[in-house]
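One protein chain omitted, others in place.
By written order: A, B and C. Residues from 1 in each chain.
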């Protein structure tokens, strides 16, 4: 199968997620990294590109130039991965979509809802793909849980408890030279939500994705515990989904002992389900009145897509494999698109997160901030269709 | 050591918690059950008493009569255990306190805050003990966690996440002849809080007990998921404790796969701590930047009272042993009281829950209902001293 | 129900298991401790008896005298609990059986196979009960596992992996004044097996009990790791049960991090099962090709006797409750016996361990020592019938 050509914006020295994207693209050998504007510092951009084996004539020092030039090349990139700090997502994505190049973008989609809605329209008009890397939605057992819920195995849903706890910002790391912490705690580069934008959005997306439900209202209490920090570092929220489903959401970056504790539990009339990102190869399924079952990623009880699984049961897969599933499916979509199908149509039936999820994420961020500012008043997230 | 004489009100046929109390009293052999008004049905009261080896002249058919008569006997009971449905806690406790008999009472203390405040005064005036069986506070590792927090091992506290999930009311069990479910879902016998009064109060007490903090405000969303049910079966709440400590509380009786899932996590500037009732012999302690430690009930890292532990490490103790710790300590208090110390003074330095905890519990119940009725408005729980 | 009268030999100051027995007898209120020869030191025997509320005329300083006198009393004890160091099990049990008094005895039954066989005959001739406190066989989920295997839910068995690991003898504790360690490491008081007699026998019994299989042959490697220790502190062994079932047994008292790690896994053609004593309220059941199930002690998947369970699911029971189940069932047997049925007949259909298990235990001990002495030669444990 022919490898697709990929470009990357961001992901230079000191970055974390750029490297993750690159490993994810290589895992299934569907992409080849051939172009990049890897840093806003020209020298870093050039040297990083060289280190990654990118030809010098495609080692760009400006994303605008890259979009323009790649859009014109006969063998230009099929897609660009945007792995910059959040505030650049919007202008960079816009440039590439305008150049007719599909976009794979880190979350959150943009810094404001306004930008997100604008980008949604731009993507639609472009006929290109816009994929948001809510990578946790591509773990095999997350997909299985979504399918089980959609199949009615939990019955009518009642409750969603979702949490995402970390501890790496328990002290003022951003003042001590941690590059990741620096831009994440700078409202200008990160957008208005701290922990909220960084990880609560993942929790929100996972809850929506797995349940298939829209969040109707939120009541929130945002806090900043670390002295001198400019953005929130803890999110407490109560949730009201459509169909009278209720929930709680907790996201924190100041909870010692939690490394990357994304965990979701969903309960319906007939059963409950539980999944933890740190132990992603197990899914607990508890039919009411029966023993809890431990469903494994590749065991006989796994009903999901074999494409999402690379190794037999008991050979654990993890974060990188989940991320790679995003790229694997993007490759399928782009390949289909190249042979004539419309990207926007394709994406509408795909399980990959896109502009709609991005807009929802921004609506969530703005509603949480709005509610917290109003001392926890219930705020509508989006009109239920 | 001389065994104390115990009476019991409630706990006849079909009851659950009465049997638990009786086992707890026998565990350390500090009490002898010598009197009882075990049922509101006279025949059941008599036959139950006989089955338990209570002499026929102390097998009462009315708690009023029992209080009156036992109060007059030279060798009358030293204490009475009240294990009735909630609405009887107040009148029964009142009768025995008036008769000069110490009371060990199930939670919640009463059905209303007004009753609780009244009973607090009555207890104070009586010079008798009033102990509330918030039994989870007597697990050895809960005590250890409290001590570690009080010693500053977590640093300044920031977050409390507490939850108590069950599944036994996922269907309308109360309409199908389950006696426990029946009275618990009847506002007249149970009081105004369903899941709220039954188990959210335990979660609230545990959070307050372990952290040593008072709850300042609550914002709540109460729900009744099971059709036809008269009381709430799910509690979602955001918490604001004194000293800028924030939290979430979730209590549910409709969460399939949860048997008795009381779990608490507390995070401070320096460390986090986690304890689960279903695995009570382990306590997780996570100092920031160090490996998480698994502290065991009777291992070398246990710094708690040896009195609370009956077996070596690895020989698991459970619910009944935790409950027995309450009775063990009550026995110590009563014995000290009999030799001249004042009950109210004694109780003020004891870790056993008493009238203050009971009043707080009712304040919590009323504040949660108040907040939920006002669509999640933050409601003050009690004035902070 | 009338309480039975119990006597106790051993269990004075500094003892561990005597206190466990006493709690176990009180848990279900079926026994009353009325007589005792609690220590070989007369003063300790008297003071301990007094502290336990035993009348002075039944506080004996010699077990021989106690057996003789209690055997003659009209209201003499119905049973005696023997909780002495191992070397006294034989003479004490003999005395009480001769006096027509049923015996509840700690394991191992005796110090030698010869004594065990002799005691088996004495018990048979006496018409009294002889119960061995292999307490782990009375956990509800151990019983459930036994039943599931007996019902064929695992299919034809193939493998048994059993282990019992502790760490409390990792150093020469017996030389530092630990009374428990002292007699256990003294061949004269403990018998020839150290870790072997103390805990490997429990593992062996559990494997035999749960599987329903007799051990045919053993190949063993005994070791003493702690310098100066007189008995083994680690047992490695390969097992061959009847019906071509194979296994491994590991018992150790020098494995840091293990408190009381008794764990068993049994595999058949159709399913596997796993149980750990430190987490006794869960049983893992893995039907081949299906998800593993977590069966709980009191959940809907529990098919065992409700008599063995005192609290609802999620209210954990532990070591003391398992021990109490032994006494609960002994009480049933004695009560039935008192009303005319023959003890030996009763015991043959009971699941309680008795003389047969005791003799098997000694055969196991002697075979392991024999094999280890012969450098791991396979040694027959007992003739298969």
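We adopt the following convention: contacts are C-beta pairs under 8 Å (C-beta built on N, C-alpha and C of every residue); 3 or more make two chains touch, one makes a residue touch a chain.
It should be emphasised that the depicted structure is a prediction, and the values quoted were computed from it without experimental measurement.
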{"item": "Sole contact to the chain not displayed, among A:78, A:198, A:274 or A:321", "value": "A:321"}
{"item": "Sole residue of C:254, C:320, C:362 or C:381 that reaches the chain not shown, by the stated touch rule", "value": "C:254"}
{"item": "Hidden partner chain, touching residue among A:36, A:194, A:272 or A:299", "value": "A:299"}
{"item": "Among C:117, C:238 or C:336, the residue in touch with the chain that has been omitted", "value": "C:238"}
{"item": "Residues of chain B in contact with the chain not shown", "value": "285, 289-296, 299-301"}
{"item": "On chain C, residues whose C-beta touches the chain left out of the figure", "value": "158-159, 161, 163, 167, 170-171, 219, 221, 223, 225, 234, 236-238, 240, 244, 246-248, 250, 252, 254-258, 265, 267-272, 274, 284, 286-288, 292, 375-378"}
{"item": "Interface with the unshown chain - residue positions in chain A", "value": "1, 3, 16, 19-20, 22-23, 26-29, 51, 53, 166, 168, 258-261, 277-281, 296, 298-299, 310-321"}
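By definition in this document, only the chains that are shown with their structure count from here on.
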{"item": "Chain whose average C-alpha position is farthest from chain C's own", "value": "A"}
{"item": "Inter-chain centre distance, chain A versus chain C - centres from mean C-alpha coordinates, in Å", "value": "56"}
{"item": "Contacts with two or more other chains, residues of chain B listed in rising order", "value": "258"}
